[in-house]
Structures are given as structure tokens and as C-alpha cells.
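Here the complex is missing a single protein chain, while all its other protein chains stay put.
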Amino acid sequence: MSNHRTYKKLEIVGTSPNSIEEAIQNAILETSKSVNNLDWFEVIETRGHILDNKVAHYQVTIKIGFRIEAS
Amino acid sequence: MSNHRTYKKLEIVGTSPNSIEEAIQNAILETSKSVNNLDWFEVIETRGHILDNKVAHYQVTIKIGFRIEAS
Amino acid sequence: MSNHRTYKKLEIVGTSPNSIEEAIQNAILETSKSVNNLDWFEVIETRGHILDNKVAHYQVTIKIGFRIEAS
Amino acid sequence: MSNHRTYKKLEIVGTSPNSIEEAIQNAILETSKSVNNLDWFEVIETRGHILDNKVAHYQVTIKIGFRIEAS
Amino acid sequence: MSNHRTYKKLEIVGTSPNSIEEAIQNAILETSKSVNNLDWFEVIETRGHILDNKVAHYQVTIKIGFRIEAS
Amino acid sequence: MSNHRTYKKLEIVGTSPNSIEEAIQNAILETSKSVNNLDWFEVIETRGHILDNKVAHYQVTIKIGFRIEAS
Amino acid sequence: MSNHRTYKKLEIVGTSPNSIEEAIQNAILETSKSVNNLDWFEVIETRGHILDNKVAHYQVTIKIGFRIEAS
Amino acid sequence: MSNHRTYKKLEIVGTSPNSIEEAIQNAILETSKSVNNLDWFEVIETRGHILDNKVAHYQVTIKIGFRIEAS
Amino acid sequence: MSNHRTYKKLEIVGTSPNSIEEAIQNAILETSKSVNNLDWFEVIETRGHILDNKVAHYQVTIKIGFRIEAS
Amino acid sequence: MSNHRTYKKLEIVGTSPNSIEEAIQNAILETSKSVNNLDWFEVIETRGHILDNKVAHYQVTIKIGFRIEAS
Amino acid sequence: MSNHRTYKKLEIVGTSPNSIEEAIQNAILETSKSVNNLDWFEVIETRGHILDNKVAHYQVTIKIGFRIEAS
Partner (left out) sequence: MSNHRTYKKLEIVGTSPNSIEEAIQNAILETSKSVNNLDWFEVIETRGHILDNKVAHYQVTIKIGFRIEAS
């Protein structure tokens, strides 16, 4: 059992005024400030705020998976 | 009960030959012609039409929420 | 019953380092090498791989529908 | 952006004592009295009322899509 | 609290070689032999068996609701 | 076909600082100002806003069904 | 294998003119008249009937779990 | 392990101007031209095209299961 | 209509300290004490209780289908 | 990219012997002891424990969203 | 665009009289006879056939992903 890997998923909402991709990237970047080994993401929900009949910002909820360091 | 807010959601399909974001923006813009106070959107489905092995246009179904004016 | 149409859907995962749209387009292009009459797609899942706290590539699972030639 | 199309979906419950298909058709017919350009439908739910151990009527919830006239 | 009503739902699979509607009706009829007050049904799943490239019988899973007699 | 009934569902978000039930009731009351014959509702989503570590208001999304007047 | 426990779930719709909680309690109380050892419940669906633009009664579908007596 | 059976599922969209059942049957018939041993189907989605306020054709997506010949 | 078959599904939670398969088997065995003709099962949910950082027992919710005797 | 906001969601189960609303409030209050800036919640699941044929306590799973401080 | 990878998913039902894991392995083994580069699987559904109140065989539906050779 010594070589199994274990991962944890966090649920993060990234935002961007420009694109869905940038919102995802922002979520990852912000999460990386406190978590190492970020490995993959899964998009859970895409929504956003409207201002003056334009998308003010995209709000993309993703799950971010990262490996828990084996002890 | 005088200060509660009520919202309605419409289900709109926006399209664009270029991107998912533009399809969302087009849906919002078109809806704004007949509805005021657009507040937020939620992406429900993303699909599209293929022509000559290319994406001819994206069809993005969103729900658009807006406040109903309190009377 | 002679004029009904029948379609088949394939489930394909396209990838791209740049955008969700390009991942969709790549999936369609690759599928078109072995299947004709590609007609529409439906996005099923959007996820991706993270490297050095950046999106290394988007992995977009789509269903691609195409008409089966009537015999 | 001038040639994009936008669609709206309504959620309608059609009923019929006879069949699921007739319930769908009834929903479409009734909706057509106040909306133009009906284009497609999607079945969301099929249920019904029972009377004397027989189906009294089918209740089929469909979403009906129609094009919003471009201005 | 004396006048509230309570209902129970049973999950039944009706079958028919002919149609989805007949499968639903068969499920209701068979259930009515042991349960009274059948009130409504909800279609949960539609599937079937294929024999010689034809539908041998439809298998329609429905939930049947009925009122529990108040004591 | 003259005696079938047809219903429409609207998706409304009611809010209340006090309870889920009051949010539902507020959504119904507000909708009744512009729509007649409200018949039933279905809760789709329950969420809310937090202020100072308390629920500031509940936001309950419901679908409201009402009969379309037969013409 | 002698000490395993087995549970059954029933699907019950409780109703109340007053609250979701009372509808749940009514469903449990009515079920307890014919079933012992009720152990837990899970809310499946919340809906209701509207009369005169007020909630006439809540209809809450719950699954009720209870232990089957080991023989 | 020599006597296990393995099945594959294909996702097919059958169409018919007349009924859901005929659309299912058309999907099965068309699939049977290139695949043997068709065994069962599961309805995934029912939708359709509207023309002149009538159902022009039903589009029923089914999964068709068939046994893969053991080698 | 004399040769149609009708089935009922029960929702049962089997438990086992050892494996998911044993929990399924236990649910079937316990159900068979009061119901005949058990035909198939579908796994709905897999969960379990943890004690001292080990799985104390698996709790597997299954639906068990059985034929209702034709009368 | 300097002014984007990022949020994290935690999944918390609050309990209360009295009401769903109090269970939600308890979950928020307990979470606020270790997390700042709580912003919104989403109800994921409502269930509960039964004792002596009464609801012993409601168990409401919510996701709680809060802003991650920009660095 | 020369280095993107594309994957296809097949939906396969593996069976085994012994365990869920063996049913998965059987599905993979059988698929490998006609497809190369099998890369990952996702469990979609677990069910089975009951005979004499025992699990006669597990039927596990999985999606199997594999890389399409870049041309």
C-alpha cells in the first residue's frame, strides 16, 4: 500500500471580465498561492454578472485536484 | 415584506460563429431589447452546428435573471 | 418510412493548450478524418491539466452527431 | 455580429387523454396561438393523472424553442 | 393537523409489445389489483428489449402515487 | 381535442430575510400581479446571501405553473 | 454475516398548509402507523398547490429509511 | 473467466414524423444494417422539429446495447 | 394484453463490514425472506461509516426488481 | 488581472432539532468561527434523523462561498 | 495545432459472476481485442442479475477512453 497516491479536490470560483478561460486561469493562479502540486481541474458551473447589458464578469466554478504529499 | 426582491429567469439560446463568450453576449444583448434590469446569467448547455468539419456556430443556452420591479 | 433520417453520436475528447473552442474544433477535425457528414456537437464536460500553475491543456468532451447514410 | 440568431425557450405542459404525442402536439398548438416561429421542442417530463385505474390524461412538459425576430 | 393528506409512491415497470402508453397502462392496471386510490404517475425510464431487430416489448418504469387512507 | 388543458411554467426567484416558505410565498405573490390562474409550484434551488455571519435573505428559485386560458 | 443490518426506503409525500417541516413530520407520522423503526429521511422534492395566490399546501416527497428486523 | 459476456452501447438518434415508438424502431432498424445481436435499448432524450405549428418529426436518442461476440 | 409482465422495484440498503459486493448480496438475501422472484438490482448509492479511520461498514443502496405474479 | 475576485466553497452539514433554516444558520455560524468573508450559501441536500416517529434533527448540507483575500 | 491529442470514449458493459472489479477488467480485456491504446475508464452504472437469491453476475457499464492516433 506504500505507493498509492491520494488527491484532494477544492471547489473554487474564478472570475474574469474577459473570458471563461481567463476565469479558470485566475482560479488556478489564486489557489496556487496556498496549495502546491495542482494537477487538474473540472468545470462545474459557468455563470456571470450582467451590467449595462454586457457581461461584467464570468464566474466559473471549478474543482481543482492536487496530490496530497505521501508521508 | 415590503423590501423583498423578486427575480425572473428566462431561457435564451445565443449563437455566434466565433466563441462561446460571444454567443452569451449575443443572447444578453438580444434579450435586453425587450427586458430591463438584466442581472446575471447561468450557462445551461453548450452545443453547436458543424459545417465542412468546422464549427459553423456555437449555440449556448443560458438562463438570464432580472429583477421584477416591485410595485 | 423511406424518408426518415438516422443519426449516430460519438463521444470525443478534444484538447488544446489555448482555449475551449479550439479543443472543440480539434475534436471535430480529428473525427472528420474517419467520419463523414458531421452535423452537430454537444459539450459534455470541460476539464484540463495543470502544469506550473497554468492550464497546460483543456480537455473538452463532446458528443458529435452525424447522419448515417440511408441505404 | 449582425447575422446571429437568438432563440427563446418556453416551458409548457400539454395534456391529452390519448397519447404522449397528442399531449406534445396540444402544447405546441396552444403555444402557437401567442408565439410565432416555433422551431423545436424537448421533452422534459412525462406524467399523468389516474382515474378509475386508467390514465385519465397524460401531462407532458416540453420546452419549446423559437427564434426571436432580429431587429 | 387533522386534514392533511399523505401519499405513497411505488416504482413499477410496465411492459407492452405495442407502445409506451400501453406499458404505462399495464403497470397501472396490475398495481390496481393490490392498491387502491391510484392518483398519478411519473415516467422514470423508458427502455425495451429487441428481438430480430424489432422492439419485442417496451419496459417503462413509472412511479405511481396514491393516497394513504387517513386514520 | 377541445377539452385539453395547457399549462405554462415560469421560473421565479423569491427572496425573504426570514424563511424559505416566505420566499416561496413572495415569489407567488409577485407573479400573481401579472399572471392569473397560478396553480402549483416546484422548488428548484434554495440558496441565499450571508451578511455578518447570518442569513441576510433566502433566495428560492421555483417554477410556477398556471393554466393558459383555452381560446 | 450474522450482524449486518438491512434497511428499506419508502417514498412518501407529506403535505401541510403551514411549512415544509410540518409536511415532513406529517409524512413520518402517517408512515409510522404501519411501519416500525423509522430511522432517517431524505428530502427528494418540494412542491405545492397554489390557491388564491397563496400556498394552499406544501407537498414534500421524502424517502424514509427503516431497519428491517433481522431474522 | 471464459463464459462472461460483454456488451457495447451505441448512441443513435431515430426520427419519425408519426410517433416516438416509430422513431425508436427506425433507429433500431437502421443500426441493424451494420451491427448484429441488438439486445436492448434505453431512451435518453426525446425532442423534435416543429413546422407550421405541428410536429414535423420526433427525434428520439436511444442507446442500443448488443453483445460483442466472445472470441 | 394477457402476456405482459409487470415488475416492482424496492429500494434496499445492504451493509457489510467487508465489501460492496457483500453489502449487495446481504440486501438481496434479506429481501428474499419476504419477496419472491427477485430478478435484478441496480446500485443507487455507495457510502459507509468510518470508525477508527477504517471503513466500519459499507452501506450500498440498491433497487431490487422482481416480477409481480400475473393473476 | 489585478482586480479579479476569487471565491472558495466549503461543504458543511448543519443540524437543528427545529427547522431547516436553523440548520442552515448553525452551519454558517460554526463555519464563521474559522473562516472570514462568508458571502453566500447553496442548499445541496436536506435530510434528517428520526426518533420516536419525530424529526430528531434536520441535517442540511450547504455549500458556503467566501472570498479569498487577494494578495 | 500539430501536437494536440484526441480521445474517443466507448461505452461497454462488462460482466462477472464474482465482483465489480472483475466485470470492469473483463470489459477492458474484451475491448482491447479490437481497440489499441486504452487509457482510462469511468464507471457509469452498476447493476446485475439475481438468480436463486444470489448475484448471478454483475453488469458494470463503463466508458473506456483511448487516444486516436494522430495522423
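A, B, C, D, E, F, G, H, I, J and K label the chains in the order they appear, each numbered from 1.
Keep this in mind: a residue touches a chain if its C-beta (ideal position, glycine included) is under 8 Å from a C-beta of that chain, and two chains touch if they have at least 3 such contacts.
All of these numbers come straight from a predicted model, not from anything done at the bench.
Enquirer: In the complete complex, which positions of subunit J touch the hidden chain?
Expert: 10-17, 22-23, 26-27, 30-31, 33, 57, 61
Enquirer: What is the set of subunit A residues that contact the non-displayed chain in the whole complex?
Expert: 1, 4-11, 63, 65, 68, 70-71
Enquirer: For review purposes, identify every residue of subunit K that touches the missing chain, sorted by number.
Expert: Residue positions of subunit K that touch the missing chain: 20-21, 24-25, 28-29, 32, 38-43, 64.
Heads up, the rule we're going with is that only the chains that are shown with their structure count from here on.
Enquirer: Identify the chains in contact with subunit E as well as subunit H, in label order.
Expert: D
Enquirer: Find the geometric centre of each of subunit C and subunit J from their Cα atoms only, then give the gap between the two centres in Å, rounded to an integer.
Expert: Measuring from centre to centre gives 38 Å for this pair.
Enquirer: Approximately how many whole Å separate the CA-defined centres of subunit E and subunit F?
Expert: 29
Enquirer: For subunit C, write out the residues touching at least two other chains, lowest number first.
Expert: 10-11, 20
Enquirer: Hey, which chains are touching each other here?
Expert: Going through each pair of chains, those in contact are A-B, A-C, A-J, B-C, B-D, B-F, C-H, C-K, D-E, D-F, D-H, E-G, E-H, E-I, F-G, F-J, G-I, G-J, H-K, I-K.
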